[in-house]
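In what follows, a single structure is set out as structure tokens and then discussed.
What you see is the complex with one protein chain gone and the rest in place.
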Amino acid sequence: MPNSVAIASDAVLALSGISKRFGPVIALQNIDFDLQAGEVRALLGINGAGKSTLVKILSGLYHKDGGEIRIAGARVELGSTSAARQAGIASVQQHPELVESLTGYENIYLGTEGSGGILGRLDRKALQQRALELVARFGLTVDLDQPLGQMSAVEKEAVAILQALALDEIKVLILDEPTSVLTEREKDQLFGIVAAVKARGIAVIYITHRLDEVFEVADSFTIFRGGRVITTRSVADSGLRVLEIAELMLGTDLAAVYPDRAQVAGNEVVLAMQGLTLPGAFADVALEARRGEILGIFGLLGSGLDELSKTLFGVFRPMSGTIQLNGKPVGFTSPECAIRAGIFLVPGDRKTEGLTLERDVAFNTTLARLSRVTRAAFLRFRQARQDSAALADKVELSPRNTYLPLSAFSGGNQQKVVVAKGLFAEADVYIFVEPTVGVDIGARAKIYALIRELSRRAAVIVMSSDAEEAYGLADRVMAFHQGRVSLQADAIDTTREVLLAAGLSGAAQ
Amino acid sequence: MTMRTHSMASMGAGLPKLHTLLRYGLFFVLVALFIGFALAHPIFSTWGNVASMWRTASIAGLMFIGLTWVIASGEMDVSFMEVAALSGMVFAFQLQAGASPAAAVGVAMLCGAGIGVVNGLLVGYLAFPSLIVTIATAGLARSFAAILGGGQPIYINDSGVVGHFADAVVWGMPIIGIAVVLVYLLGWFVQERRLFGHYLFAMADNRRAMEQVGVPCKPIVFSLFVISACGSALAGIILASSLDSGQPMIGNSFFLDGLTAVLLGATVIRFGKPNIIGTAIGVCILAIMVNGLALLGMPNFMREIFKGVLLLIGVAIAVTAAPKSKSI
Amino acid sequence: PLDAVAQEKSYKFALSLGWTEGESGQHLDRGYRDAVAAMGGELTVADASYDAKRQSDQIDAFVQSKPDALFVTASDPAAIAPAVKRAIDAGIPVFAADSLIPGVAVTSTAMSNNFGMGEYSARFIAEKLGGKGKIALVDLPANETWDLRAHGLRWALRQYPDIEIVGTWSYNSTGATTPRAGVESLLTAHPDIQAVWSAWDGAAMEGALAIRAAGKDGVFTTGIDGGKQVFTHINSDTGVALSMAQSFYEMAQLNVYYAHEVLAGRKAPRIITTPVYAVTKDVLKGEVPDDYDVPGRAQQLGWQRAL
Partner (left out) sequence: MSKAIFQRPVQLSLGRVVTILLLVAIYVGAVVFFASANERFLSWSNGQSILRHMSASGLAALGLTFVIIVRQYDLSFPWVASFGGMTTGFLIAQGFPLAAAIVGGLAASLVFGAINGIAVGLMRLPDIITSIATGSIAFGLAYLYSNGVSIYDNFLTSGILSLNDARIAGVPLPPLLFLGIAIACWVLLERTRFGRAFHATGENRTSAYYSGIRVRSYVVASFCICALLATLAAILVSAGGGQADVRMGANLMMPAYASVFLGTAVFGRTGIPATVAGTLFMSTLLNGFNVMGVPFYYGDAIVSGVLILALSIANPVIHAHVRAMSDLLRSRDSRGA
């Protein structure tokens, strides 16, 4: 391939013919890819397109099956994480591994604290000093002195990035879905970091499912589909907009992501609350959820929305206020009570709150309503199998095999199972928290459609830190700011921008 | 950007005053116990008795020092008692067979360390679950120890230098006691001032994170098990010479006492994490209890009950006082 | 006289019991307490639950309190010997019961004739089998004194060449395997066993239960120690045919008595052999006396001293 050799002369990173397969699955096929110094490149693609695999090869976590990697023109073998780091590639994985009990600066310099091997001296003063310098170099503000366990998500992300940047001679920084757990405001901080990194001539590979971010942060983007590179374009020249990019990612015309809105008028109130207060989280919250419509609540992480959802679900007990279900006052002491009364929470953190990853689809989907598949406490396995298979069809699970453990599904498909589990619970009120975090655009449309369908027979509340989602999906919207409702309106009467502003600033229009 | 001065233990950085008090709670228990027994029995606080308790505590302390770190690193070692028994038996066996004391100590240490090497290889390098592995190697050690003596103790006529070392006294203080205090000080230094200590605590938290940045976790785990076994082996040898016999079963009391001392010790200083000073305090409390209750003529089972209650209260305080999130 | 009594009252005694579990431990414990109460002095007691290491620590604690005399029943005589030696070196007279403490010159030891008990019970079995048959033995080699019993058995059996020992099972002090399991495997490997000689009553009783459960009528066991539990077995025909009942209470009494003697400047015998009674169903006549080893009581019961 003469072409790639020519490019390699001025590219800081050049890949040619990279391939990787996992058993029968071809994750990457003959990938050519190059990157200039100081370039921010977004990697786009639906779940399973091969982005993470490429990144893991570059970080030395996976071994490539074939192809070659050049850094600043020199051919390198990235056989291990340390080899990759030595070659100047620093990566921040989608879920960075950090040590919660150590402080920020201890994490940053973990493994590079000093000389003398494991019996070497631990000089905390010197580490602090180095950390201060590092932070100053990129113009950041973060308290690196607290244990990671007490940090916010963006602070942790910053620590992970700083850990990567702390290497000498770093040429390429890889960020795999860094924003998936961040709030809007935190996102801006992160983009600031990316800009600072870029300014120092470091190339950045940036993976995201949030297409709007591409225009904010990237210079160029590469679209992956089925383990191949479909196209690489410059953001400035391409003229492509979100919808067109999405079409390229899916390889088909993108149907509207959000389903049609419902008729709002005259629906029966199922869940109502007044003056709900949980100290330290939210105060004086009043809202109504009606059958037949979707209530979308937008709020940043840390705005108290998560606690609100868990209070409605019986996890937390409110200090004051009332909750009424179908006109009757209720007070739940546990999710069990809530589920029995007809409220179901589809939690935001599917891996820890939503699923038993070791178990199969049937186990997971039926878990919240075992009474539907038991007779006198005895399980009816055939029934469970049939029900879960029907649900798998309904949510278009892929692969459609109810015997597979959840750990074998991609994030988007795992999320579909969480939704299926909710469907099986047959509640009157559904609360979805961050229903599409890390889910690709195809799966997302399916999940939205399912939520809409659900809203025909139940009251649905969707809580999201994505204003676009909260607005696009809902019939009525609310914004939540620092534990208080800052906006409440019918969706058609307001705009995405208003909702976003109310959630970010608390200024009610 | 703010940087507060860093406190000794990172976990404790944000804890309020009450916790600082609780952090030294076990130390107060030790002092209170000592004063209590001293008031209850005139002999208790005499120097001779203190020296005798010191000697007892030293042997246990030697056996539990490595265990402390193993548990602090998130692993488990339940083979320490059997390692001590095996080394003691090998030591006695060698002496009986006519070996010189030095050779006997050497062989006995090798055997004990050998169990540690097996533990370390299986857990550190092959990622076997440590509790199960050490249950198994404990069984192996127990069998070997018993096989050596045909299931019976092996008696020692003269343990030579080792015996002298175990009994020797300078300025009224047992030499072995002084030696073990020095070992603990060294251990404290390594734990607090060297990367080894830093890493071993972090390992309990997220080993994958450390491996990704190239911290040699496997060698660390390996050496933790070897250190644990060496300490136990040495303790076993000293024990054998002080009992003039290798005992295939040193007595189950060491097993529960070891875990109790380490876990009780975890309620101090590093608050929730086993650490060397905590273990030292725990060992002292247990030694004081054996001695004091014997002097007072209390039945042995009272000690078990008292020990259990103390441990339960200690852990309950440590857990309820620690900052926590909503528990399910 | 009066003066002497006042003097005696202020004696401080320490008692280190190797075990209190089991009737032997209880009889010893009671014997010491009763004797000190009757003869004068103050007694501090510690027990070690068969743990030699702990007993050694407890003796060390006692050494510090400098009692006028130390009484010891050994969990493992050899293992506590160094601690006992420290007591003697500190000038404390030591009185041992139940077993010899090897290599240490204690002031006085009160114990049964262990060799004799083994010999007697072996003869009993041989006679009962008519001088011919297969037997198994459960022994206690961990402790030199207790091992004497098996020596006695082997010595006795020299005179009965047609008695064959087909299996041996040795108990270890941790009890990782119960004597019952030991006897069960002996019975499995050698179904033709006619009697099981046991070095102590615990094995004789559990062995008898194992034999009964295996449906082997007529196979019997013998044991050593005595006490209510084994007497109940003998009376109820569970299969225990003989127990060599030792006088633990008396051993303790003798220890305390000679402690007073020595403290009063008189001499104590180095070793005292206490009575042993060969208890069979005929001897018991339906009774289960708990106090047979209180001096004088056996005569009242009409028991003959066997050793």
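Which chain is which? They are A, B and C, in the order written, and residues in each are numbered from 1.
Heads up, the rule we're going with is that contacts are C-beta pairs under 8 Å (C-beta built on N, C-alpha and C of every residue); 3 or more make two chains touch, one makes a residue touch a chain.
Only a predicted model underlies this, so the values are computations on that prediction, with no experimental measurement involved.
J.: Kindly name the visible chains that come into contact with the excluded chain.
T.: Per the touch rule above, the missing chain touches A, B, C.
J.: Would you indicate which residue among A:199, A:286, A:319 or A:379 is in contact with the undisplayed chain?
T.: Only one of A:199, A:286, A:319 or A:379 touches the chain omitted from view, namely A:379.
J.: Could you tell which one of C:10, C:159, C:188 or C:300 touches the chain left off the display?
T.: Per the contact definition at the top, the residue touching the missing chain is C:188.
J.: Out of A:77, A:188 or A:336, point to the residue that touches the absent chain in the complete complex.
T.: A:336
J.: Considering the whole complex, not just the chains shown, which residues of subunit C touch the missing one?
T.: Counting only subunit C, the missing chain is touched by 20-23, 25-26, 47, 49, 167, 170, 172, 175-182, 184-185, 187-189, 191, 205-206, 209-210, 212-214, 229, 232-233, 236, 238.
J.: Which subunit A residues touch the hidden chain?
T.: On the subunit A side, contact with the omitted chain comes from 313, 315, 334-336, 338-340, 345, 347, 352-360, 363, 367-368, 370-371, 374, 377-379, 385-386, 388-390, 392-393, 397, 400-405, 421.
J.: Touching the missing chain, which residues of subunit B?
T.: Answer for subunit B: residues 76, 122, 125-129, 131-133, 135-140, 142-144, 146-147, 150-151, 248, 252, 256, 259-260, 263, 266, 299, 301-312, 315-316, 319-320, 324, 327-328 touch the chain left out.
The definition used in the following text is that only the chains that are shown with their structure count from here on.
J.: Which whole number of Å gives the spacing of the CA centres of subunit A and subunit C?
T.: 74
J.: Subunit A to subunit B: how many Å between their CA centres?
T.: Centres of subunit A and subunit B (C-alpha means) sit 45 Å apart.
J.: Do you know which subunit C residues sit against two or more other chains?
T.: Residue numbers touching two or more other chains: none in subunit C.
J.: Show the residues in subunit A shared as contacts by 2 or more other chains, in ascending order.
T.: Expected reply: no residues.
J.: Per the contact definition, I'd like the list of subunit B residues that touch subunit C in the complex.
T.: Residue list for subunit B touching subunit C: 41, 43, 46, 48-49, 52-53, 55-56, 146, 150-153, 155, 239, 242-245, 247-254, 287, 290-291, 293-297, 299-300.
J.: Note which residues of subunit B are touching subunit A in the complex, please.
T.: 1-4, 6, 10-11, 13-14, 190, 193-199, 201-202, 204-206, 208-216, 219-220, 326
J.: Show which residues of subunit A lie in contact with subunit B when the two form their complex.
T.: The contact residues of subunit A facing subunit B are 81-82, 85, 96-103, 106-107, 110-114, 116-122, 124, 128, 132, 135-136, 140-147, 150, 163, 315-316.
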